[in-house]
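Just below is one structure, and these are the notes that go with it.
A single protein chain has been removed from this complex, and every other one stays in its place.
By letter and in written order, the chains are A, B and C; residue numbering begins at 1 in each of them.
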């Protein structure tokens, strides 16, 4: 049997599949559907310094093989998160990867400082795919400078034992360039990818459907784009762990990401279809790796760059 | 009944729907399925100066609600195109929008000079979403400078009676910026959008499936992205005609593009599903516009920016 | 208690513009209480589940659930084309159900369109506790009225209204509701379109009553992990939050929901964006 364990940025995880930020809340709601300790970990919904209401409804539109969302980072703020959500994960022995988001570089730094004393935080995902209020509302990950500053500040303010993953947006001219910049700024790994910006218009009212006008497109529809992003980044950073995601619905999909260069995967939108998708994907992936003779997940990482199976 | 005619860059077209470049060859094969003179026109497969073999097979992968292709601009070269394809369109009274592609800025200029004496060319679509061999193989439309140079050269070399449309790629940090640059360089309109780069890996061989490794993702899967691109461009260039495309399957889809700011639409991948999709989409779109009380297509263009139907 | 299962369809029956479906739900039916809903996966082309109020549950033969479906978009149309023996993947029971009074107080139940679905079982359970029950059934027109006969079977009195007067009283459900409220102090329960729930809550408030309302917000997950299904609700601490209707609802106390601001984020909501100049 393929060993399920993976090591990302020096930290060991029980399995190669994680939840995707924003698609599992803080894990608790999924506990009724599967054993959260079996998967690599729960990547929690991106948390901000202060409570945040998010966007008006409608916050979603179903689209062909995907969906648009404009949640707008609704959340209780870091304090309540630590007290309620992280505490629950700790109490239940669930591995927590905490996703953080800020509107300014300093907010990210503050979040990192608050988290530095939390032993339950196994890794941090830095969601730089959110709007930067200091720079025309462009998302941080759209630009080398702003992406690097955030990563640099988080890295400085958190213990070096805790790996940080920069979560990238595909909506850039060169995602490899942003990935390189984040790695140089201190990111131990990269989470690839966030949603791509999309929009839908109501054919009756002829107005944008989403309360937020535009929203993030996710689900199987965007999978080929996500596999490409992982491929491009692994090409320039073959030794940097990638948490791959975007439309993963089953083990075969996950295997595509691993072969393209991801060291582990997150399952997002498909959790809405099947609440136990993360553990199912993990089991299917391990089964496929086993059938193909891999003893560890790591052996298959990026194999498509090396001629595939021979 | 809504008047089907639309005016794009000063030229009148019989209807608001066109074929999409590369999804209708040079029109002839579709003539058995519907009357090509009923639609706005045939946008021909991007033609280059010289014959071109394209990429090795496999050239396609079906993906959720979409497909990847890596055709690689196979074509007979401009001379054979004029003699056989354009001549056929002229003989059959079909409106031709000729799409051109080059590997260097100069190739685009040469193509424009060759086409300047062809009265059958109603408009030109400049496919700047193809790789620029002079600049690390990046596509022209990825960068303001290279996009502008191509458009500038084509504009200089073609009669001012013939509108030129710059065909943009969504794979950029700011498509509005590229659109602005193209418009400033002389583009009368914008074709939005080309495919987005994607990839698929064979779960058995663990190698990229496409002969071209990566390919262009098209079809309904990417529609929300395309509507968003049209929306963003219309926001900064409300008076510039946009030929909208990306996953249009029916009249409702087309209406989304019109409301977002497109003056007309192209139907691409869905033609593979239904060879008469372009004319069906046009009829459905006109029906929906009529139901909503529009007397011309132009009245509905960009209406989602103005509060929709009231 | 909530479970996910491949459920065998037992029956699909058309009833005017609605379809009544039942499916086997071993182990699921037991936990059902009126107000709970079920989330059903539809065809491969659509990845999101569809939510339906559970009309009733039977515990015979391992358990079965009934729902009423109003075909609207592709998912509901696909669903009503299923045939007995087909399997559908269901998650149930979901949500917080109606709370029942501990005393045998009179109750009035208000249902709009297919919104009457959860009220039959609610009425039966209320009557079993000794509560006198009246049901108001409303719809746009006679065609879209649902369950009047069934309502009569499970209640002490039924009032029917249609917007166009094509059946029952010409008017809104709030007309008979107002009369009933004027004559006593019943507990109010409601399920139906948001506009109706708002009106029911307002009329109830006029008479010092609080309605329990089952809302219908667009849902992507149904289990509390996506945050799409929110609406502004005032908490016990007086603070408005954007609250998930799938886990903290679908049943809310009518005086807690800021009905006229549903679809917005009221400025005093916890974490609302600060007003900006741009």
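The working rule: contacts are C-beta pairs under 8 Å (C-beta built on N, C-alpha and C of every residue); 3 or more make two chains touch, one makes a residue touch a chain.
These numbers come from a predicted model, not from an experiment.
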Which of the displayed chains are touched by the chain that has been omitted? B, C
Listed residues B:67, B:162, B:243 or B:286, member touching the removed chain: B:67
Residue of B:186, B:211 or B:308 touching the missing chain in the full complex: B:211
Specify the residue from the set B:52, B:207 or B:283 that touches the hidden chain. B:52
Spell out, residue by residue, where the missing chain touches chain B. 22-25, 29-30, 32-33, 45, 50-60, 62, 64-67, 69, 71, 74-75, 77, 211, 219-220, 269-276
For chain C, which residues lie in contact with the unshown chain of the complex? 43-45
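Heads up, the rule we're going with is that only the chains that are shown with their structure count from here on.
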Which label fits the chain touch graph of this model best, line, ring, star, complete or other? line
Report the chain whose CA-based centre is farthest from the CA-based centre of chain C. B
With centres defined as CA means, the chain nearest the overall centre is A
So the centre of each chain is just the mean of its C-alpha atoms; given that, what is the distance between chain A and chain C in Å? 35
List the centre-to-centre spacing of chain A and chain B in whole Å, with centres computed as mean CA coordinates. 34
Interface hub residues of chain C, defined as touching at least two other chains: 45
Show the residues in chain B shared as contacts by 2 or more other chains, in ascending order. 65
